[in-house]
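Every protein chain but one is kept in place in this view of the complex.
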Amino acid sequence: MTATPSSSVRNPTDWKGAAMQKRIAGRYAAERRFKLLGMAAVLLSAGFLAFLLISMIGNGARGFTRTEITLPIDFRTAPMVVDPATVTAQSLVSANLQDVTAQAAVTALGPNGDTLLSPNAWLTVRDAILDNPQIVTERVVISVPASTSIDLAAKTDASAADEASYARLQQSGMVSTGFNSAFLSASDATDPTQVGIWGAFKGSLLTMIVTLLLSFPVGVATALYLEEYAPKTWWTDIIEVSINNLAAVPSIIFGLLGLAIFLNLLAFPRSAALVGGMTLALMTMPVIVIAGRNAIKAVPPSIRDAALGIGASPVQVVFHHVLPLALPGILTGTIIGMARALGETAPLLMIGMRAFIATPPGGITDPATVLPVQIFLWSDEVSKGFVEKTSAAIIVLLAFLLAMNGLAIYLRNKFEKRW
Amino acid sequence: MLTDEQQALKPNNAKMSARDVNVFYGAKQAIKTVSIDVDMDNVTAFIGPSGCGKSTFLRTLNRMNDTVANARVEGDITLDGENIYAPSMDVVQLRARVGMVFQKPNPFPKSIYENIAYGPRIHGLASAKADMDVIVEKSLRRAGLWDEVKDRLHDSGTALSGGQQQRLCIGRAIAVEPEVILMDEPCSALDPIATAKIEELIHELRGRYAIVIVTHNMQQAARVSQRTAFFHLGTLVEYGVTSDIFTNPKADRTRDYITGRYG
């Protein structure tokens, strides 16, 4: 490299020299290191996802089961009078089944036997009687849910006393594990063995219906207007800037909007699916608009020209040709937006959807909560029994989200590139 | 005394030679049994209608086809007698020895200085700043750009005009002291004045490097090259001394193309 600039003598590089060979080997080593680094980054990210899912499933699978105690009950000696011929749910209310169950537990399990059962155990007894009224004249064995501490002792670890009572029960062969159907059909409760997700699930469903009904028509109409009709003016620019900004505003700000406008100014009912749905609709709408505009843009202009050429009006062109062709793309965007709304928590906390909801909401103005908020509320509980319930609720939520995203991906692949 | 035509195909003077080369993209064959030699003393032009495979073939000469996922090359291509597709051939070295200039000028979004210094730097050809300055000046002088840019070496390379950008790219290729320079339609994106400057530059570089130029412009091939190869539908139809090809083509297809019957 000593050639002067004016020199015309060629100065070929000695590619075969030892120094150059060594340098090239070093460059290839750097290449391999860099590639490995990239692979490590991908694996680390995917590994974290796997770790999260496995730990949720590991904790949550137990939430779908419950520990049951096979309790012998002798109705002939029980302090109750029930005529098997006239049994109804109503007549059993006054039949003092709580005491009957507690007494049977004391008889079968010893002095503190009733504390080993769930406070709800008598409901299982009632259902058994309703199933087959004849049993009130005999001695039967019924599987009833165990108390939270026994449940914990069976599944993980608990205090020494609980572990001891569980060991005793196990020795006498009176415990078993069953599917916790109450988890899918019950609502929130104070005792972890009695909680269920149905109430929160129904709240989510109602909220999502409100969100969809509001955001989908408005989102599609906005996308159509901006792509097909809007004149290029400062006014249209403002609409566009607003939509892009709304898509980037943190979700909690929408919660503040809902609180200040919907609740305080317009006096809509607090904690209701109606307000939750309206708040989430404002959040989802920009997503639908952006996806809708992209889908509409992808419809080739030749189709519009063809329709206009045979004398269709601008409205007819859009509703007969453009919209049907863009619909799969719009639907994909809508599903993705709805999936995001379904997982959203923070704005709903702002509008009071964090109430303790023990009965599922009957309509969109009743106090309600939603699945993610229920998860948040349970995660705050001190009782250890809630850990598995929280994780189990997360599994349900993730299953729904995966299904929705899977559907969106399927739609996208099926309708991709038709021209 | 050999005739010009025999000299053109003389194997012992060849810098690069190709023997029975086939190139496939997936199942589609883009190049069919092409054999050709390229030497140091002459500029070789590849001509032919678009889609005839001339650019594809050019890219096999420095293995740029490796970057296309489903491309496959059969046959032998040698550089100084060494098979460039042999496992022992290092593609990094090969490309340093066989430089390439592209259809559209593609300077990196860096300063003029850094554009030229890029190659020497990655190949470790200069250790001190002073050495690098020498290389940059020498390369820019050879590329005929020095006088135009010497006062603004640290301006962005993308701020130059199209013709200057293309000469910068030639300078960038020269900076690593290649033995062969491949030019893929280097003037197709340039105006006539810039084109004339590049053609002048090719004249000056001849003899120092083996130069292969792909062009769709027959006048250009006639002006800058001493050897011309006519490609059609993936085959090498005719290869010979440029003046012969243009005045007295042997194959009918060549004549039809040169006289403008198709293309």
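First chain written, first letter: the chains are A and B, and each begins at residue 1.
By our rule, a contact is a pair of C-beta atoms (placed from the backbone, for glycine too) under 8 Å apart; a residue touches a chain by one contact, two chains touch by 3 or more.
Operating definition for what follows: contacts and distances are computed from a predicted model.
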The chain missing from this complex carries, among "Multicomponent Na+:H+ antiporter subunit D", "Phosphate transport system permease protein", "RagB/SusD family nutrient uptake outer membrane protein" or "2',3'-cyclic-nucleotide 2'-phosphodiesterase (5'-nucleotidase family)", the UniProt name "Phosphate transport system permease protein"
In the complete complex, the chain left out here touches which of the visible ones? A, B
Check each of A:18, A:85 or A:248 against the chain that is not shown and name the one that touches it. A:248
Per the definition of touch given earlier, which of A:199, A:333 or A:372 contacts the omitted chain? A:372
For subunit A, which residues lie in contact with the unshown chain of the complex? 27-28, 30-31, 34-35, 37-42, 44-46, 48-49, 52, 55-56, 59, 217-218, 221-222, 224-226, 229-230, 238-239, 242-246, 248-254, 256-257, 259-261, 264-265, 282, 285-286, 289, 313-315, 339-340, 342-346, 349-350, 354, 372-373, 375-376, 379, 387, 390-391, 394, 397-398, 401-402, 405, 409
Subunit B positions in touch with the non-displayed chain are 62, 64, 67, 69, 91-96, 99-100, 102, 104, 106-110, 118-119, 122-123, 169, 172-173, 176
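Here, only the chains that are shown with their structure count from here on.
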Dist(centroid_CA(subunit A), centroid_CA(subunit B)) in Å evaluates to 60
Given the complex with subunit A, which residues does subunit B contribute to the contact? 90, 92-93, 96-97, 122-126, 131, 134-135, 137-138, 141, 176-177, 179, 208
As the complex stands, subunit A meets subunit B at residues 1-8, 10-13, 15, 20, 23-24, 27-28
